[in-house]
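Note that one protein chain of the assembly has been removed; the remaining protein chains are unaltered in position.
For reference, chains read A, B and C in written order, and residue numbers begin at 1 within each chain.
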Amino acid sequence: MATSTTLAKALNTGLRRALESDPKVLIMGEDVGRLGGVFRVTDGLQKDFGEERVIDTPLAESGIIGTAIGLALRGYRPVCEIQFDGFIYPAYDQLVSQLAKMPYRSAGLVKLPVVVRVPFGGGIGAVEHHSESPEAYFAHTAGLRVVVCSHPADACTMIQQAVLDDDPVVFFEPKRRYWDRAEVDDAVLDGSLVAAGRAPELYAARVVRAGTDVTVAAYGPMVSTALDAAAAAAAEGRSLEVIDLRTLSPLDLDTLTASVRRTGRLVVVHEAPTFLGMGAELAAAVTERCFYQLEAPVLRVGGYHTPYPAARLEEYYLPDLDRVLDAVDRALAF
Amino acid sequence: MATSTTLAKALNTGLRRALESDPKVLIMGEDVGRLGGVFRVTDGLQKDFGEERVIDTPLAESGIIGTAIGLALRGYRPVCEIQFDGFIYPAYDQLVSQLAKMPYRSAGLVKLPVVVRVPFGGGIGAVEHHSESPEAYFAHTAGLRVVVCSHPADACTMIQQAVLDDDPVVFFEPKRRYWDRAEVDDAVLDGSLVAAGRAPELYAARVVRAGTDVTVAAYGPMVSTALDAAAAAAAEGRSLEVIDLRTLSPLDLDTLTASVRRTGRLVVVHEAPTFLGMGAELAAAVTERCFYQLEAPVLRVGGYHTPYPAARLEEYYLPDLDRVLDAVDRALAF
Amino acid sequence: MPTRRTPGADDTVPAPATADPAGLTNGELVTAAHELGSEPMVQLLSPEGERLTHPDHDWLLEPDELRATYRDLVLVRRLDAEATALQRQGELGLWASLLGQEAAQVGSARAMLPQDHAFPTYREHGVAWCRGVDPLHLLRLFRGTSGGSWDPAVHHLHLYTIVIGAQTLHATGYAMGIQRDGAVGTGDATRDAAVLAYFGDGASSEGDVSEAFVFASVMNAPIVFLCQNNQFAISESNDRQMRVPVYRRSSGFGFPGVRVDGNDVVAVHAVTTSMLDRARRGEGPALIEAFTYRMGAHTTSDDPSRYRTQAEVEQWRQRDPIDRLRRYLDAAGLAGGTFHADLEAEADALADGWRRAVRGMPDPEPATMFDHVHHGPHAQVGADRARFEQYEASFEPAGRAGEGGH
Partner (left out) sequence: MPTRRTPGADDTVPAPATADPAGLTNGELVTAAHELGSEPMVQLLSPEGERLTHPDHDWLLEPDELRATYRDLVLVRRLDAEATALQRQGELGLWASLLGQEAAQVGSARAMLPQDHAFPTYREHGVAWCRGVDPLHLLRLFRGTSGGSWDPAVHHLHLYTIVIGAQTLHATGYAMGIQRDGAVGTGDATRDAAVLAYFGDGASSEGDVSEAFVFASVMNAPIVFLCQNNQFAISESNDRQMRVPVYRRSSGFGFPGVRVDGNDVVAVHAVTTSMLDRARRGEGPALIEAFTYRMGAHTTSDDPSRYRTQAEVEQWRQRDPIDRLRRYLDAAGLAGGTFHADLEAEADALADGWRRAVRGMPDPEPATMFDHVHHGPHAQVGADRARFEQYEASFEPAGRAGEGGH
């Protein structure tokens, strides 16, 4: 059986399952309690699990992550919400110097099962700081795991798995897809799939559309865009293989290189600026591994080297179907 | 005429010239005044320019960058010192959301001529957080310029140029090379070269050793290592071209691709972890531009995907001559 | 679920009582027990519009100024209403309403001298108005066509800052610049300057704000921090940010704090004037808490019915900052003749102009998104721009299809 669910609601359900299965799981952040979060991802959770477990924190991001670390040291499993991508930076030190490094510092004596949820990306017509894609900052940081969901069913599973992980996980959610709807299996929604350990591996990429001519790798909000591009390309007689990366650290190069060895071409798509974005690492790593199989250089489609522009310009800034197809054309022209 | 000078002293001299040439130039940071900085880069400056211009600030990095922005808004040109690489993160929001984006936000009405000096990198046997290489975090951030000095003469020139720039500049200094000594031209030291506009362009890479077989790109502390490797390779009959990148944002791809088109091979060396490090961008960008000229994939030599290890292990973590030569061998074996 | 406590004020300002925070009553270490909102506030104009006296603060506004102040209050409220409507019509992407906070903003902004410099959050439309910024600049920002298009140096008003608290450090640095310019404590009224830094009750929790207090105090900088305590940070009421009123925060950093009735424009003006004067004289920083109430939603995206009752809002409507001054003006006979009708007509005309102007606001040229990333040239920006222009040109004249078409 399956139920039609939005991405936001799927995450909400996943968090509810996590709170139900382990009394040590906590939710904390700005406006996550009474309001249920500005995107309603934590809607109803404070009502059902109480103010001690679903905590409206003071407005201080470093404080949120820093106290979450302390709670984890005492045996809790906090799930922190950073309200918007652009507001994660005040917590940067706690994230990269403490959360990422404390387990290593302690030679494994300390475990920090902290999840940091970050609604990210653009396309919602917002004011400054509400449309950023800071994932590369965290993927470059050893000690953090970085995953990105793209679809309701996957989101519900992935958030449950992230909470179960004993390592810190930065969990990116594509905010412009929060209202995307899909059928989600009831075994995902009721937690039984994850509980039974039958859910797909969290730290693996997934081929979401098979194809033969060009591999298109994307994650988060760009997975739909890549799939749309693949559909449009199919109409033109071109076969694109679309990979949803799902995890940026670790990065599942095996799935990726297996695909590129078949297609000989790779286009990477993300909203973040391409300069030192995930596409750079994918290009470098895949080229090193598939040097003789690549028929074209890895091409990157992403944001430009500018701050995120004013809302009325974002459609020009963000990769879309046309820009993906343009890169596909260029890859095929090599 | 030239004078033998250490890198630290060359920077000190450069800062002195900047303070002399413009009363709006300020120095600020922790222990930069009376102590002259923990590396003595600001030694004697407070004595000569006063406490109003060389400011011992409270111990608060966000405060240092935030107030520097405010001083710049009032027409000053602050040069901030972050005491060690690992202590820049509390200032991250002010750096990436304010310093980097405010000029853009204002459509150019606001200028922020702020220099942020960061002693960076390992090799000094230090405790945690004192040996990091966070440059990729800043190079990925549009709105910041990121430069890295490697040598006394260049350091003295570059710091003077950075202070003259109307854009914010993050200025990385290879702390383990602070005591490296070289002859520095008096026209560099007395400021006349920069004042006359005859100094080499700040935002350009430089071929520091010409060669034909493999291009080795490095910056900061790794330039010496690359040069040593080139000398050792020469003894084995291999000719390495060494490029000191000098600037990471903007990245001078022209100099780099011109070299790679000749050698057909590129090895990038830095201390930062390779995963999403500068080497990733260089590999991606150079491969896109030189796809048919490359005889081997771009190979990366850098730190591993771990937090910086305990001091007694750092020699295993840091790239050295042998690891550079190993990569050169592998590039040549393709 | 227990109802969230809503910190309120003393009997002149209605609010539910708060529990006594545990442990604050064993008085040998703290001066006294406190309840949020029960602290005295400076007041010069009662909610009923009666003139009051205060031992430390005099009523400074002459009749002409009072009328001008009233005009400002009415016009910024009209701006707010118009912008909210424009957002509903899809002309703006977002709007952050100042409803209820007009007195806190206009009263404080009018206390500034021309050479003083203000640092706003994203809600200080009343301050922008008083600093002579054309509201179209604000509307452009919330429409999504600019990041803030007025010149801060001309208006002595910095751009809006959205990252909570960050501007308090910029403000402190600016004040350090004033010191270095020798523009403090000279006694020359046209030269001495101070900074007015706005922030919210929620912002008081951010590390940046405390760091600004440290820097301001250590440097003895000429700055006045003004916290508009509108009792909410989106959905979170004051008890998620503090256990004692925020005006007390400064004393442990070494400078004075004072609480003023933020819905009393005369008191806000008097207190801000006195603290700015003090700062300009070189006597260092001060903190003002203007205790007020956010009568509207946090922004047009917010639904306050999820976290507060309509009854609470109604209670505060009785304390409306504009009604209060109007009662005084009318009773004192200062707003006779056609004063109100003229003002209404002026507001209508302005609103009409704003509406038309917003509807006609063009989107920026796409390639301008590459402008001003840096002042000087930058290879990657240049390359991206060239690629973009080439790509866009590839669609001419045919145009392009697909979801991304524009």
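Everything below uses one rule, namely that a contact is a pair of C-beta atoms (placed from the backbone, for glycine too) under 8 Å apart; a residue touches a chain by one contact, two chains touch by 3 or more.
No experiment lies behind these values; they were computed from the predicted model shown.
Shown chains touched by the missing chain in the whole complex: A, B, C. In the complete complex, the residue from C:Gly49, C:Pro256 or C:Pro366 that touches the missing chain is C:Pro256.
For the options A:Arg117, A:His130 or A:Arg145, the residue in contact with the chain missing from this view is A:Arg145. The chain omitted from view is touched by exactly one of A:Thr5, A:Thr67 or A:Ser133, namely A:Thr67.
Of the residues in subunit B, those that touch the hidden partner chain are 30-31, 33-36, 38, 46-47, 50-51, 56-60, 62-63, 86-87, 89-90, 125-129, 225, 228, 232, 275, 304-307, 309-313, 315-317, 320-323, 325-326.
Against the chain not shown here, subunit A presents residues 26, 52-53, 57-58, 60, 62-63, 65-76, 90, 93-94, 97-98, 102-111, 142-143, 145, 165-167, 203, 249-254. Counting over the whole complex, subunit C has residues 21-24, 26, 28-31, 34, 55-56, 204-211, 214, 217-218, 220, 239-244, 248-258, 278, 282-284, 286 touching the chain that is not drawn.
Operating definition for what follows: only the chains that are shown with their structure count from here on.
Centre-to-centre separation between subunit A and subunit B, using Cα means, comes to 32 Å.
Look at where the CA atoms of subunit A average out and do the same for subunit C: the two points lie 35 Å apart.
Shown for subunit A are the residues in touch with two or more other chains, namely 62, 86, 89-90, 128-129, 275, 304-307. Counting only residues that touch two or more partner chains, subunit C has 146-147, 163, 207-208, 373, 378, 380-381.
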